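Contents: one structure, followed by commentary.
Here the complex is missing one protein chain, while the rest keep their positions.
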Amino acid sequence: MDLAYTPKQRVFREEVRAWLADNVSRQPLASYDTKEGFEQHREWERRLFDHRLSMVMWPEALGGRGCDLIEWLIFEEEYYASGAPLRVNQNGQLLLGPTLMEFGTEAQKQRFLPRMAASEDMWAQGWSEPNAGSDMAAITSKAIRDGDHYVLNGQKTWSTRAIYADWLFGLFRSDPASSRHHGLSFVLVPLDTPGVTIRPIRALNGKEAFAEIFFDDVRVPVDNRIGDEGQGWHVAMATAGFERGLLLRSPGRFQHTARRLVALYQAHRETADRDPTIRDTVCESWMGAEAYALAAYHTVGRLAKGARIGDEASTNKIVWSELDLKMHETAMRILGARGELLAEAPDAGDAASWLEGFLFAQAGPIYAGTNEIQRNIIAERMLGLPKS
Amino acid sequence: MDLAYTPKQRVFREEVRAWLADNVSRQPLASYDTKEGFEQHREWERRLFDHRLSMVMWPEALGGRGCDLIEWLIFEEEYYASGAPLRVNQNGQLLLGPTLMEFGTEAQKQRFLPRMAASEDMWAQGWSEPNAGSDMAAITSKAIRDGDHYVLNGQKTWSTRAIYADWLFGLFRSDPASSRHHGLSFVLVPLDTPGVTIRPIRALNGKEAFAEIFFDDVRVPVDNRIGDEGQGWHVAMATAGFERGLLLRSPGRFQHTARRLVALYQAHRETADRDPTIRDTVCESWMGAEAYALAAYHTVGRLAKGARIGDEASTNKIVWSELDLKMHETAMRILGARGELLAEAPDAGDAASWLEGFLFAQAGPIYAGTNEIQRNIIAERMLGLPKS
Amino acid sequence: MDFTFNDDQLAFREAVSRFLMTEAAPEMLREVWETDIGRSPDLRHKIAEQGLTALSVPEDCGGLGMDDVAWSLMTQELGYYAIPDSLADTAYVAAGLITALPDSIATRSEWLGRIADGSIRIAVGHPVNPLVADAQPSDLLLLSHDDEVHAVPRSLVDVIANPSIDLSRRLGHVVWEPSSATRVATGDTGRALWAAVLERGVLSVAGQLLGLAQRMLDLSVDYAAQRKQFGKAIGSFQAVKHHLADVATRIEFAKPVLYRAAHAVAHGEDDAPVRVSHAKLACGEAAWLAARHGIQVHGAMGYTWEVDLQMFMKRAWALDASWGDRGFHKSRVAGFVLGDAAALGPGRTFEE
Partner (left out) sequence: MDFTFNDDQLAFREAVSRFLMTEAAPEMLREVWETDIGRSPDLRHKIAEQGLTALSVPEDCGGLGMDDVAWSLMTQELGYYAIPDSLADTAYVAAGLITALPDSIATRSEWLGRIADGSIRIAVGHPVNPLVADAQPSDLLLLSHDDEVHAVPRSLVDVIANPSIDLSRRLGHVVWEPSSATRVATGDTGRALWAAVLERGVLSVAGQLLGLAQRMLDLSVDYAAQRKQFGKAIGSFQAVKHHLADVATRIEFAKPVLYRAAHAVAHGEDDAPVRVSHAKLACGEAAWLAARHGIQVHGAMGYTWEVDLQMFMKRAWALDASWGDRGFHKSRVAGFVLGDAAALGPGRTFEE
């Protein structure tokens, strides 16, 4: 155990901090669930990429700067501390990226990763189907081999920001006689291919944050398959592990929220203290975010020594999603009657960004595998309890 | 809705209050889980009976005074407010009593109820078996007909204070070819019958609060059966409803605990307020106990108009058991380091009675059907969700 | 001692429920949301036709003279159907204040008559609410200036719209000048009126929150019974069952608290404010839990605009902090519980 950062790590932190201080605008971007905001975020991603800060852990040859996991944590800490924009291409960068690193051919890596790092290609995710939400193995969308192409038919849903995306990655049934986890393949699909139809889904807040995607005899080259034919489940599960795990929700995000919550409480202390639980929850939020950060450093240290992220990814998912929900609920309690106001309300003040976060936090226990599914995984795989 | 007590009800309250003020000793009795304490409590029950206050709702001819449910609630309120001893024969009086009223023959009522009201007979309960806890239909103890007797064989467990009791009531399988809910009979067994062996079970606190009871060719007359042969499940379920429902845990008990908790908090306010949740939980305790009391009056009003206690008994069970646990946990938090001390510790002061209550409260979510079972019942019977 | 409703009250509730089920389906709500005014004159007209605007108006002013206890059933129905209207503000909260005005206020009976016949919409600007609900579409606003009560025609105020996450809420920041022409009560009278309005306003949202909780539970039960995953209805999974059983339990134990509070207000009992705050907290908790477990049971569907759950969920979140947030109500309860040992304990539930 050596809890000092190396000189190199310190220098990196200083560099990132300085760059962000110079480049993050005080004026927040529009929501990335709108066309205008999406483009603003893409523009921001390009600036990050230009300074080799979009995917710091990727090799330099693929658009990154070859950082290790500790440096990645440092980057994330500084990123969130600076109040920089949310990452708009995270489906590609954080979910597909690591999968390509592990299962992609050299040609596939060269073809997709640098453009992904630069947000030249924006990626949508194609996991869920109308009857395959938490039960991902119930997928029925097909990818039937026809020469050197697959012909896709079926429907995907809950694809975040897909109406603005260029590409989709997802699981398709390549063996029509197969069932459950077998006979699936992991395929990448350009969303401008004939036969693709995208229908937006409005979220709770009225924004078109998701889409349904329909595939009607969509032809994609066999080269667009990641991993072997029929091995899609194995490839996807590795990705799902990344998603639930650290990458998608690095601790800096929650530590930043906890600090903002403390400031919100301080600014409204007199009214907040009429409910004595608020003060306690504010302190618990700091503790929860700090514990999540400590667990991340512990995990990263073990990964550096050769361990793999296992079922503890499921505990991560539960912890960050419930922490995020608790912090935003507490903010709503502090804000009281102002909590319901939208950003366009003249009296909303600092409240509206918390409301937006509160609404988004509702989805935390649901996406990337519901928390019920995670609890099943913990019970069955970590604790060895019998299947239902 | 008429929330004024009638003059008769007011007079009754005054009478009960005055009698208790004159008769409840300031010196608490020894624990009824000890031989000495059990006898002290039996003695107290006899005094209650002598003043026709042991079973106020029973008809006068059976040892009661024919009160209605509102008067019973009033009695309970005054009883708990006075700090009077816990009721030692409640298995008989509150569980078997109503069953006998509903299913017993006139002769059985005359034979058992007055002696029960007077605590001449102390009753133990024989529901659970080692492999039939929450799953009561898994009972295997047998009662095989032999002329005008049943021959009992098998084992019961978790029988509260059975080592001091005179009689046991329970379910036995009278049709050996039957399974689950069918072929059971509800039988009363004198515990001094040859072939009965009672082995104490020590509880968490080291006291012999329960017993296992072994039946080895125990012969009991057929007259000791309540209801028809093979109808035991139906008879028992009515009793279980009473148990989970109001009778066993009347609201006065929890309102009294809430008041004591407020006083405990006031006495230790300075240290308690270092944990801001304590003050909140203390207030919540009052609200919880008050809500439970209001729900009881609402239910009693509906019963008086001809309704029956239904599956809402399951919501009652969850509410009182979790409220009781929360109040005692809060008391332990207020007491801090003194919380662990037993009554014989010179420095324990007011702490030890809370510890005893805290330990007892642990059993609340378990006995009379675990709270998980209650939640299943609510979901399936009140909400109509499908069985697992 | 009878803490239940009589058959007439239960039949009234049933009739209101049947009426709103037909006239205020979720599709209608969605249509109303799309309008500028956010209100349906047609729905309001039908409500008035049913006599629902006349519930609290005294019988000698053309109303039915029903009390807060009856309203505790009515507000649950308004919540259950998430009625996008300030009906309760006009017909219950404002009606209560105006009824209590002295007869010397010339327009008192005119206003009450118009409440009864449904031809007036009154917004109530109690200081506990920073913004005024339905200020924009109102005809008359009851506004406070210190202890004074002012009844101000819509034409004399400016309203700055403040949109809420609940599109059924139309909140306004009201800019106005008090004058003797609009003043209807002052001093102790005004103070007492505002105090009474507060309790009614809180009771009104408490009842609506409870109705919203029940609706979210019903929607979740329906969804869980139909939606299949891993080859089974998700409602057969224990986690889903237990989530929904907890919501049902919370609702069952909030109801009598609401009724007790309504009785305390109707009869001017001393501890009415504590009972009312208890009701608001209990009903708010039930609604909050119904939303939390409701969205969890609905999964991703619950996060969409398309599925009805969102309408009830967002309304529950918004109403939870209206007419006093949790801190406001918790401090009223704490003041009582930690201040008056004599009034605690068994036997005090119905006697002061």
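Chains here go by letter, A, B and C, matching the order in which they are written, and residues are numbered from 1 within each.
The criterion applied here is as follows: a residue touches a chain if its C-beta (ideal position, glycine included) is under 8 Å from a C-beta of that chain, and two chains touch if they have at least 3 such contacts.
What you see is a predicted model; the values in this text were computed from it and never measured.
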item	value
Touch with the omitted chain, as defined above, among A:A4, A:A107 or A:A177	A:A4
Hidden-chain contact residue, picked from the options B:F12, B:W158 or B:F215	B:W158
Residue among A:A18, A:A61, A:M237 or A:A304 touching the omitted chain	A:A304
Of A:R225, A:H256 or A:R333, the one touching the omitted chain in the full complex	A:H256
Option touching the unshown chain, where B:I70, B:A236, B:M327 or B:A363 are the choices	B:A363
Residues belonging to subunit A that touch the chain removed from view	1-6, 9, 13, 70, 74, 76-78, 80-81, 251-252, 255-256, 258-259, 262-263, 265-266, 279-280, 282-283, 286-287, 290-295, 297-298, 300-302, 304-305, 312, 315, 318-319, 372, 374-376, 378-380, 382-388
In subunit B, positions touching the absent partner	128, 131, 133-135, 138, 157-158, 201-206, 210, 271-276, 278, 332-333, 335-342, 344-348, 355, 359, 362-363, 365-367, 370-372, 375
Residues of subunit C (touch criterion as defined above) contacting the omitted chain	237-239, 242
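Operating definition for what follows: only the chains that are shown with their structure count from here on.
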item	value
Label of the chain whose CA centroid is most distant from the centroid of subunit A	B
Subunit C, residues touching no fewer than two other chains	237, 240, 330
Subunit A residues counted as touching two or more neighbouring chains	275-276
